[in-house]
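Removed: one protein chain of the complex. Kept in place: all other protein chains.
This part shows chain A:
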Amino acid sequence: MSETTSSPRLSDRMENARRGLTALIAEAGVARARRDEVAAVKDQRAGDGGTAVCAWNHFENIPTFYNWNNRPR
């Protein structure tokens, strides 16, 4: 049986979870900054290799196997 016919709509359920999601998203933002992922992007552009960390604002070209859509495994 398909799991994609659930109701109410997914977007409505996400909207109903707004408060909790917003808190979680904010925590993720703080964690990202602590991981210096923004700095890692700058390092990579400066040519020193940066870290293994995927660039948060570089989704469509995330290195290695961290591309989300039609990614290889």
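Structural remarks
The criterion applied here is as follows: a contact is a pair of C-beta atoms (placed from the backbone, for glycine too) under 8 Å apart; a residue touches a chain by one contact, two chains touch by 3 or more; residues count from 1.
By definition in this document, contacts and distances are computed from a predicted model.
One subunit of the complex is not drawn; among "Spore coat protein JC", "Carbamoyltransferase", "Radical SAM protein" or "ABC-2 type transport system permease protein", its UniProt record names it "Radical SAM protein". Counting over the whole complex, chain A has residues 2-4, 6, 9-11, 13-15, 17-25, 27-28, 31-32, 34-35, 37, 44, 49, 51-54, 56, 58-61, 63-73 touching the chain that is not drawn.
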